[in-house]
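What you see is the complex with one protein chain gone and the rest in place.
Moving on, here comes chain A:
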Amino acid sequence: MRHAARDVISRRGTGLASIWRYVLAGLGLAALLVGILAVVYLTAPHSASGPDTSRSKKTASGLFMASFEPERGVIRQGELQSWLLTLKTAAGAPVEGAAITVSGGMPQHNHGLPTSPQATDYLGGGRYRIDGVKFTMSGWWQLRFAISAAAGSDSVVFNIVL
C-alpha cells in the first residue's frame, strides 16, 4: 500500500495525461465511498431488523398481559429448563386456572421445538411453570402459548434469540 501511495505522489510531477488523473481520482473517490459505507454498515446496530424479543407483552387479542422468563434467570443452550409464564388481566389481576398449550420452533430452520414443553404447575399470582423448554441451537426461536381462561381464549408468541 505504501508503494502505491508513493507512485501516486511521484506520478503527479511527471505530467501524466490528465484523463488518467481523473480516472484515478474517480476510482479513489469511489473506494472512499465504499469504505465509508462499509464502516457505517459494520457499526450500525443490527437488532433493528430482528424480531421483537420483549419478555412481556399483550396477548394477540389483548385479553391478557403475558410475561415469559427463565425460572432461574439465565438461558442455557442445550439444557432442559423451566420458564415462568405470568398471566394478568388487562386490569392487572392474576389469571388463575388457565389451560395452556405450548408450541413453537425456529421459523428460519423448518423445524419445531426439540421438546414438548408443558405447563406443569400453577405457582399462584398468575404464574405458571412451563417445564421442558430446551433450545438446542443459537438463532431465532418462537414459543407460542394458547391460553384458555375464564376471561376467554387468546394466544401469544414470544421470540427468543440466542
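In this section, contacts are C-beta pairs under 8 Å (C-beta built on N, C-alpha and C of every residue); 3 or more make two chains touch, one makes a residue touch a chain; residues count from 1.
Basically, contacts and distances are computed from a predicted model.
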item	value
Choices "ABC transporter permease", "Ferrous iron transport protein B", "Methylamine utilization protein" or "Threonine/serine exporter" - which one is the UniProt name of the chain not shown	"Methylamine utilization protein"
Contacting the left-out chain in the complete assembly, out of A:Ala31, A:Leu123 or A:Val161	A:Ala31
Touch with the omitted chain, as defined above, among A:Leu63, A:Leu87 or A:Leu113	A:Leu113
Interface with the undisplayed chain - residues on chain A	1, 4-5, 8-9, 12, 21-22, 24-25, 27-32, 34-36, 38-39, 77-78, 80, 109-118, 131-132, 134, 136-139
